[in-house]
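Removed from the display is one protein chain of the complex; every other protein chain stays in position.
All chains are identified by letter, namely A, B and C, in their written order; residue positions are counted from 1 within each chain.
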Amino acid sequence: MKAVAEIQVIPIGSGVSVRTEVKRAHGILAEAGLQAQLHSYGTNVEGDLDEIFAAVRRIHETLHAEGTVRISTFLKIGTRTDKDPDLAGKLF
Amino acid sequence: MKAVAEIQVIPIGSGVSVRTEVKRAHGILAEAGLQAQLHSYGTNVEGDLDEIFAAVRRIHETLHAEGTVRISTFLKIGTRTDKDPDLAGKLF
Amino acid sequence: MKAVAEIQVIPIGSGVSVRTEVKRAHGILAEAGLQAQLHSYGTNVEGDLDEIFAAVRRIHETLHAEGTVRISTFLKIGTRTDKDPDLAGKLF
Partner (left out) sequence: MKAVAEIQVIPIGSGVSVRTEVKRAHGILAEAGLQAQLHSYGTNVEGDLDEIFAAVRRIHETLHAEGTVRISTFLKIGTRTDKDPDLAGKLF
């Protein structure tokens, strides 16, 4: 199922700057072959819903393996049946 | 990977009342065997992250199959390595 | 304007446990006279929208004054014109 999503990953109990973890997460989304658009409050992606979920799980696994103790992720997921959901279609 | 999550499903372009769709979504979470706590702004669940994601996909598939044209879902996902994440541990 | 809301306050760069800050935030919501229901992923409140916003600002001010360097808050706000929005009406 095709979906659009917004993904925001927040490490908890790490430093005040979370730039390293956010860059890592963004890299994993890019490796996943998902079309990804970074903005100031998260990363918007479009692609297959299962692949989006798999990428989010990989972000949690990777950050935990690299030392982040606690992670809170905010996801928005959009699907529709009247046309293909895409990021461009949500702009005006 | 064990996770806690909050799931809020919003049908777009359906009626002003979304009770039918929310009950349907809640039923699917219950069927998935996830421990689920309904509250006024979503449903909190705890369980395996892959099973949580599979249940969310099933909610989208089911509601679309039953006529909902557009769905926006808000998810919060929490994981941690210092102890098992659980819903009870997030209360005080 | 009457509203229902969900408020989740996340201190960034503090400890892995955020219990102290969450309890503080919850206390400020209670002092504000807003009907507040704590759940595992935030606090649901119902009341006047301006008072809800004022309480959120007071939470940020108070936690910053007490040493929290960075705060990220997630808010859901619901209003409607067909009937009074209330937390009970969102359950089934």
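Annotations for the structure displayed:
Methods note: contacts are C-beta pairs under 8 Å (C-beta built on N, C-alpha and C of every residue); 3 or more make two chains touch, one makes a residue touch a chain.
Just so it is clear, the structure is predicted and the values come from calculations on it, not from any experiment.
Within the full complex, the chain left out of the display contacts the shown chains A, B, C. Contact with the omitted chain, checked across A:4, A:29, A:49 or A:71, is made by A:4.
Contact with the undisplayed chain is limited, among A:30, A:69 or A:87, to A:87.
In the full complex, chain C touches the omitted chain through residues 1, 3, 49-50, 53, 56-57, 60-61, 64, 69-82. Of the residues in chain B, those that touch the hidden partner chain are 10, 12-18, 69-70, 72, 74. Where chain A meets the omitted chain, the residues involved are 4, 6, 8, 16, 19, 22-23, 26, 37-42, 44, 74, 76, 80, 82, 87-88, 90-92.
In this section, only the chains that are shown with their structure count from here on.
Taken as a contact graph, with one node per protein chain and an edge wherever two chains touch, the assembly is complete, since every chain touches every other chain. Averaged C-alpha coordinates put the centre of chain A at 18 Å from the centre of chain B. In chain B, the residues that reach two or more other chains under the touch definition are 74, 76, 80, 82.
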